[in-house]
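Have a look at the structure below before the remarks.
A protein chain is absent from this complex, but the other protein chains hold their places.
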Amino acid sequence: MTRLPSPRHRFETDEDPALPAWAARYRAVRLDSERLCLPLCIEDFVIQTTDEASPAKWHLAHVSWFFETFILNEYLPGYACYDKRYRMLFNSYYEQIGEFHPRPARGFLSRPTVDEVYRYRTHVDQHMLALLDDPRDRPWHEILERLEIGLHHEQQHQELLLTDIKRNFSVNPLRPAYRVDLPTPPVGPRPALEWLDYEGGLVDTGHHGPGFCFDNELPRHRVFLNPFRFASRLVTNGEYLAFMEAGGYRNPALWLSDGWAQVQKHGWRSPLYWERIGGEWWQYTLAGLRRLAPDEPVCHISHYEAEAYASWVGRRLPTEDEWEHAACASLCSPTDEGVADHGGSGGAGAERGDTDLGVRHDDEEPPPAAAWPNGNLRNSGYLQPVVAPAAAGPVQLFGDVWEHTRSAYLPYPGFRPAAGALGEYNGKFMSGQMVLRGGSCVTPDDHIRPSYRNFFYPHERWQFQGLRLAGDPD
Amino acid sequence: MTRLPSPRHRFETDEDPALPAWAARYRAVRLDSERLCLPLCIEDFVIQTTDEASPAKWHLAHVSWFFETFILNEYLPGYACYDKRYRMLFNSYYEQIGEFHPRPARGFLSRPTVDEVYRYRTHVDQHMLALLDDPRDRPWHEILERLEIGLHHEQQHQELLLTDIKRNFSVNPLRPAYRVDLPTPPVGPRPALEWLDYEGGLVDTGHHGPGFCFDNELPRHRVFLNPFRFASRLVTNGEYLAFMEAGGYRNPALWLSDGWAQVQKHGWRSPLYWERIGGEWWQYTLAGLRRLAPDEPVCHISHYEAEAYASWVGRRLPTEDEWEHAACASLCSPTDEGVADHGGSGGAGAERGDTDLGVRHDDEEPPPAAAWPNGNLRNSGYLQPVVAPAAAGPVQLFGDVWEHTRSAYLPYPGFRPAAGALGEYNGKFMSGQMVLRGGSCVTPDDHIRPSYRNFFYPHERWQFQGLRLAGDPD
Amino acid sequence: MTRLPSPRHRFETDEDPALPAWAARYRAVRLDSERLCLPLCIEDFVIQTTDEASPAKWHLAHVSWFFETFILNEYLPGYACYDKRYRMLFNSYYEQIGEFHPRPARGFLSRPTVDEVYRYRTHVDQHMLALLDDPRDRPWHEILERLEIGLHHEQQHQELLLTDIKRNFSVNPLRPAYRVDLPTPPVGPRPALEWLDYEGGLVDTGHHGPGFCFDNELPRHRVFLNPFRFASRLVTNGEYLAFMEAGGYRNPALWLSDGWAQVQKHGWRSPLYWERIGGEWWQYTLAGLRRLAPDEPVCHISHYEAEAYASWVGRRLPTEDEWEHAACASLCSPTDEGVADHGGSGGAGAERGDTDLGVRHDDEEPPPAAAWPNGNLRNSGYLQPVVAPAAAGPVQLFGDVWEHTRSAYLPYPGFRPAAGALGEYNGKFMSGQMVLRGGSCVTPDDHIRPSYRNFFYPHERWQFQGLRLAGDPD
Partner (left out) sequence: MTRLPSPRHRFETDEDPALPAWAARYRAVRLDSERLCLPLCIEDFVIQTTDEASPAKWHLAHVSWFFETFILNEYLPGYACYDKRYRMLFNSYYEQIGEFHPRPARGFLSRPTVDEVYRYRTHVDQHMLALLDDPRDRPWHEILERLEIGLHHEQQHQELLLTDIKRNFSVNPLRPAYRVDLPTPPVGPRPALEWLDYEGGLVDTGHHGPGFCFDNELPRHRVFLNPFRFASRLVTNGEYLAFMEAGGYRNPALWLSDGWAQVQKHGWRSPLYWERIGGEWWQYTLAGLRRLAPDEPVCHISHYEAEAYASWVGRRLPTEDEWEHAACASLCSPTDEGVADHGGSGGAGAERGDTDLGVRHDDEEPPPAAAWPNGNLRNSGYLQPVVAPAAAGPVQLFGDVWEHTRSAYLPYPGFRPAAGALGEYNGKFMSGQMVLRGGSCVTPDDHIRPSYRNFFYPHERWQFQGLRLAGDPD
């Protein structure tokens, strides 16, 4: 995936908008989406095999619709809509924009064809670049704020392109591969799971620093954390298999009530994409069926399964605040301090005591992702999570699997969604879903950050979702 | 659509199998299927928007699977399956062949691609033609019997290709046309509806003569018909609109109980494909949206709607025996006798009294379809039903719309399905469905015959289904 | 069950209406309903455990509503409705009367209480009897026609009271008995199944004679029957068990397509009410759980199961015309002629040749039920079907189980439903259901007649439904 430094202009004025850098960034992100589709046949762009997984064609068009709707229609005088019927067809869920084609029916549309969708993309791109190439007096702070959201929006859909292709291919008895040329990750052994202790206390959480974030990562606010323990690495396939073999999917005492109902309703007996063939476990991947590698992180499990596993081992999931605190500490500590020194009010040099309340300010902005320690973000190129590195933990925080937390997806204190239709981007989903953290092996690298809050319903499994254990001090 | 004389060898011996004629027929039918797909984009081959309407790609593959499964695998020694996974993938519903991919999931398959499906067709064609080109000693009567079924089977799917494309396109808000080049049929006026009287009595019904028929058209058997009246032409859009405007869809007293439940459940307010746009009625056709033509036959109505309309006008639907009797009389009478002379034991010269029981034998085989009177089968080229000709009735019997009857689809007395998996072709569906007669404007011409029994559930509307009234003598 | 001679006045004039006999008949039928409820606790009157089985309380009220709505409201001047809200509450399905409480919600009503429902019955009875006690000038032919329908209607609900109590009790893990005092029927052995041959030909079918019938049994009309064979007795539990043990419920080749779908959807493995306990088969009955008696008729099977069983033994179900023909012949023949003489145009003395068409007129009205031969109608008192008597067949025609036929429930030629709301009684259900004949062990004896057409959906099993085989001549 192409990685460009994000333009850091933070939209406070309309002057000096650094348009050429933004244009370059726009081009790069747009190109990434199309590169992801290169291995697809035309037929592959069309299908939708479940409500949750949209067709590739729809993703490509919808992200273009986003720029057209929120930027070109509003800021480019005289802009002529490519096709006014697309306003409804490629609206995902913005009630304030108007009607939208129903989500479960996205796979019912053979037209516009793939070719036509690419022409639509080209049309949008030409006008977007024309806009960015013309430095006349405009409300640039508004435009660029929307542009940046649009680019991150497109990156979200780049991830969805891959998760949805995997989902849509997986039900085909032919088990087609998205890419047969994907390298096989190195096999284990996995390092031993170690428990890292954090002192907790008053900490600040939520996004800070000049970089981009979504509205749901704000405002940064203070929380009180009890002391907690945090696993050094993710739970592996082999460890999860032990849970299965111990009857985990048959023992209701381990499950949340709603989770047990799902197990029974859907006959769950293993993670999604696991198949038992000839007495052995295989896993459907973007490279096709592969024999299950016991040391790789377990993946494609729902929140319910993560909870049940944690119950079985007598531990629990971390809260999103614990996760963020541990992740920031991992990134911000100037030295690799090891297990004993994680967090805590008397702890790491990166944290300053607040004389009034003893709060620690993790004010230091995380370093650029490329500089993150511990082998994080190594996964590009495998399109699956890989065995943990043998480094001091916590490892595998970023870019392996989305890590289940025990936190419901709710507004931060003081949260206010944006005005208008863009306010529907995140806020209206703050009900019934759970927070996942860390980014997965199919998340664009520069789309990952410690404060990022992903959210899914507790029964969903089609994302690259895995599990890190947490616990209370003994 | 290419029309070839059907080879008339009726499989009584394995000698002189007229293989070249069969090979020519095979080529012609197979080519017809592919011609029907010429206007499609690749994406159009993939989608399935409702359980009832399969993807075009699936139809093309399934009809090939039929030849492979029932002929090549059994009669061509050493035949190598194109892909053994297709045995399940393209099995429609033959339990005795083994598992089949679930019908509602046919649109979930992007692979095999359209290109691959065509390669599969070519592979099957090459081996079929090789078989037919080699007159060595084989059980030709079995092979050709299956071949003939296979060709009629493919013709059924040619019709379904069109009805399913229409259905799948219709839910797309862009309302794409299958063919924009279709001619607009001439407008009315429709002739007045006349009532033709039939005396009934003992008649024989069911297929007879040397031509092909499906097992469900046999055995020919005797039935007793009461005197009945038969409408000279189909009910028109304009007549049906009067029913709608009189509150037909809001008056439960007109409906069968199950029909009224459908009206309420689905919010039916008009036939399928009718749309109210700007105060006027339009109709979605294979040529796209067209303004409703009041004199054309009403189409795409369910059995329930046909029943309700008939109740509203104080008439009823014909039984399938009445329909077949009237249709045969129309074809077999040596002269155009007009209304007064239809049927009846004292009637037309084509009917001989049976001294014992007074039964009439309509033994004369119907003439070739091309010779049928009254403008029947004029519709090729419009792909929609057209205004009735001003000829002496009954008109529009063949090739306009499938005509609803009040007969449930049940076995004829003495019916026996074939042995083995081919016995599942028709017999196992003899429950819950109603018989329709006559063939539609998208039925291949040489696939239509008076004894043909089509069958659909009483709520289904996606076929070209219309309505002719019948009644009892005053 | 009390049996009174039905008043035979056939409503041709308003004079001499025989009111005292009608009043006596009314009292007797009304009392029968209440007698059936004597074994019930108050709680038992309330429950509804499936859409198809209404609460006892609802039955008691609805049959009273019928008299109130169709007689008292229209013919008794100044009649004051007991509670005007009951018009909606106890309307079953008469759209022309107005709204009705939804069928699946009949068990949601704790009020009116059982006591209140009995008061409602008393109110209606007092007014009905006052009406019948006052021979002033009224449209008696209309009133008595409706009264007679109302009495037969109440008898239908007497049967439903029992079938619904059985159904509603059966899902209670305590398996309560409706009556613990029911005698155990004598055990076998069953007589051997013999095949009785009928010549068929032109016969008249449908109700005839002065007795009551529903509109769907009319008009009497002529049909042509092919020669057929008819089993001398019903299929037994033991015979059906052999089908089960031979894998009948696992072999799709035996089933209608819709039937196989039901088997899979509901996991059918045996008739309704059969339970496997400790390695043995038991059957839930109105007397509670009883060990399965192999020589008793199989009961509580759907049309689909009856069809599958018949396929398995290589036979078929009779048509309703065949059944009625055989049943009438059984009743009308002056002597017990044995197998060889059943039916046939050259046959029994009860049948006269029609010189024109050879039609046989079974014009002799069946004798009173009490005089029917062959042990029919012996079952009162067991409330379950019992072992066939060792008489010359056909036996078990009446009052054992409703016998499945292969005939769809459709209008007879020339059928016209009554005008107004009473026209909804039967006609609007002529879609999707199958005809059953003969009456069951819980049908009131004087409610059974050869021309009676009962109808249920092919998946329904909660009535006392069983199976007699038929076939074509070898």
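Every chain is named by a letter (A, B and C) in the order it is written, and numbering of its residues begins at 1.
One rule holds in what follows: a contact is a pair of C-beta atoms (placed from the backbone, for glycine too) under 8 Å apart; a residue touches a chain by one contact, two chains touch by 3 or more.
The shown structure was predicted, so the numbers you read here are calculated from the model rather than taken from an experiment.
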Original post:
Since one chain is left out of the picture, which of the remaining chains does it touch in the full complex?
Top reply: A, C
Subject >> Candidate in contact with the missing chain, chosen from C:T49, C:Q156 or C:N251 >> reply: C:T49
Original post:
Which of A:L19, A:V223, A:L241 or A:V442 sits in contact with the chain that's absent?
Top reply: A:V223
Original post:
For the chain left off this view, which of A:Y304, A:Y382 or A:W402 is in contact with it?
Top reply: A:Y304
**OP:** Consider the whole complex, including the chain that is not shown, and state which of A:G150, A:G206, A:G259 or A:G466 touches that chain.
**Re:** A:G259
Subject >> For subunit C, residues in touch with the removed chain >> reply: 41-47, 49, 57, 85, 88-89, 101, 105, 107-114, 168-169, 171-174, 176
Subject >> Hidden partner chain, residues of subunit A it touches >> reply: 93, 95-96, 201-202, 221-224, 226, 252-253, 255-260, 303-304, 307, 316, 319, 356-358, 406-408, 410-411, 413-414, 424, 428-432, 458, 472
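Here is the rule we go by: only the chains that are shown with their structure count from here on.
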**OP:** Just knock out subunit B conceptually, keep positions unchanged, and give the connected chain sets.
**Re:** A | C
Original post:
When you take the mean of every protein CA atom shown, which chain's own CA mean is nearest to it?
Top reply: B
Subject >> Centre-to-centre distance between subunit B and subunit A (centres being mean Cα positions), rounded to whole Å >> reply: 52
**OP:** Round to the nearest whole Å and give the separation of the Cα centres of subunit B and subunit C.
**Re:** 38
**OP:** Calculate how many whole Å lie between the centre of subunit A and the centre of subunit C, each centre taken as the average of the chain's C-alpha atoms.
**Re:** 63
Subject >> Touching two or more other chains - residue numbers and ranges from subunit B >> reply: none
